[in-house]
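One protein chain omitted, others in place.
Chain naming follows the written order as A and B, and within any one chain the residues start at number 1.
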Amino acid sequence: MSSSVVLEKRKKINLKALLIDKLKMLIFILIMGSLASALLTTLDDYTKVLEERNVELFFHGKVLSALNLDDGSRDVAEAFQANITIEQIDGRTLYRDSSGAIAFKFSGGGLWGPISGIVALNPDLTIIEGLAILEQQETPGLGGRIAEDEFLQRFRGVSVDPELVILPARRSAVNPNEVDGITGASMTGDFLSDMINKAIKEVRDQLGVS
Amino acid sequence: MTKFIYRLIYTKPFALLKDGLWKNNPIITTVLGICSALAVTNKVENGIAMGLAVTFVVMASSAITAAIRNLIPQRIRMVTYMLIISTFVISVDLFMKGYVPDISRALGPYVALIITNCIVMGRAEAFASKSSVKFSILDAMSHGLGYTFVLLAISSIREFLAFGTIMNINIAGNSWTNWVVMSSAPGGFFVLAPIVWAVRSLQQDVDVEIEQHLPAPIKPATTIAATKPGASL
Partner (left out) sequence: MPSTLNIFLATILTHNIALTYILGMCPIIGVSKNISTAVGMGVSVVFVITVTSLINWPIYHLILVPTGSEVLALLVFILTIAASVQLLEMLLEKFLPTLYMAFGIFLPLITVNCTVLAVSLFMVLREYNLTQTAVFSLGSSLGWLLAILLVSGIREKLNLVGDVPRGLQGAGIVMIILGTLALGFMGFSGMVDL
C-alpha cells in the first residue's frame, strides 16, 4: 500500500520535471529565434539599400554598354543620369540617349535557363547599335560566350530589317542582317535571335513603326 | 630548435590544425560539403569566395555554439545549431549582396545552401558542443581552411583547363583550346576524384565512410547502428 503511494508521488514529480524541461526547451528556442530574427531584420534593413543600389547600377551599366556610352571613365550613375531619358510605354521601359537611339530589355528561355539582356537600336528601329547580356546560364565556354564582348561586338551595325539572323557557325555572314554564330552553340544562338526579334517586333508595334 | 619543434607538434592547437587541414580534411577524407565544392569551382575567385564564406560561418557558429554549450537543451541541440548556422549564413549572403555583388551573382543560391553544408553542422556537433570557445574557433578555422585549400586546388585546375586562365589572367596563351567540359558539372567530379585518390593513397586511410561523420541523428544508438549500409532491410 505505502509503496504504491510513493510510486504515485514519484510519477507526479517526474511529470512536473518533464513539464519544466519542455517549458525550458520552448523558452530557449523562442529566445534564440527572436534574437536571430532581430539580428537578421536589422542587418537586412541596413544592406537592402546597398543591394537595391547594386542591382540598379548593374542594370544601368548594361543599358549604357548597349548604347555604347560605357567608356569606363565615368561613374555609371552619373553617366546614366546625364545621357539617358526613360520612357514608359504599355508596361515596357525604353531608354533613349541624346542621339535618339532606343534601348530596351528582352528576355526568354535559353538552353539551360532564362536569358535576358538589353538591345539598343537606332531611332528608326532598323539597325542594332549594341547588345548587352544581363543574365544567362548557358554552357560556360560554349553558349556562355554570348556574354563576352567579342561576341556582342558582332551585333553593332547589323540590320534588323526584316529580322535578325544568328547563323550556325559553319556559315559566315553575307547579308546585312546576319551575324556569325558561336561554334557548338547554335541552339543558344537561335534562342537569342528569337527573343531579340520578338522584343523588337513588340516595340515596333507599340511605337507604331513598321 | 628541434626540441622546440617537437614540443610544438604535440601541442593541442597544432593537433587541431593538422586534423582539419590534412588528417580529417572535410572534403577529401570525410567527404562533407562537396556539393558547393563542385558546383561553384569553375573559377578561382568563386572558389576562394565560397571557401572564405564557409570558413567564416563555421568559425562564427562554432564559437557561439561553444559559448552557450551548457545552456543548450540536449534534445533540441540540432535545431539550435541550425538556428545559429542559418543566422550566420543569411548574414553572409546579405553582406555579399551588399558589398561584393559580382561574386554574389556568380555564387547564386549556393551561398544560402551553406546552411546544409554538413561541415558546419558536423563541427558544431562533434567539437564545439563539448569544447571551449578558444579551441572551437581554432578547430573550425582549420576545417574551414582545409576546405578552402581543396576548393582552391580544384578551381585552379578547372579554370586553367576550361578557360586557359587563373584568376582571369591568361596564362595558357592564345593557342590554348578550352576544355569546355571542365567548366560544367562533370568537370568538377573528374578533377576532384583524382585529388581524393592521390591524397587518400598518401594517407593510407581509405575506408572512411560518410555516415560516421554526419551529425548523429536524434535517435537511440541502437537504431543508428542499423543505418549502416549493408544492414539488410
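Here is the rule we use: a residue touches a chain if its C-beta (ideal position, glycine included) is under 8 Å from a C-beta of that chain, and two chains touch if they have at least 3 such contacts.
The model shown is predicted, which means the values in this text are computed figures rather than measured ones.
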| Touching the left-out chain: which of B:L38, B:M96, B:A128 or B:L161? | B:L38
| message | Applying the definition given at the start, please give the residues of chain A touching the unseen chain. | response | 36-37, 40-41, 43-44, 109, 111-113, 139, 187
| query | Considering the entire assembly, which residues of chain B contact the chain that has been omitted? | reply | 31-35, 38-39, 78-79, 82-83, 86-87, 89-90, 94, 109, 112-113, 115-118, 121, 181, 184-190, 192-193, 196-201, 206-211, 214-215, 217-219, 223-224, 226-227, 229-233
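Simple rule for what comes next: only the chains that are shown with their structure count from here on.
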| In angstrom, rounded to a whole number, how far apart do the mean CA points of chain A and chain B lie? | 29
| Complex contact set, residues of chain B against chain A | 42, 71-73, 75-76, 79-80, 83-84, 86-87, 90-91, 94-95, 97-99, 101, 162-163, 178, 180, 183-184
| field | Complex contacts: residues of chain A adjacent to chain B | value | 21, 24-25, 28-29, 32-33, 36, 39-40, 43-44, 46-47, 50-51, 54-55, 58, 139-142, 144, 184
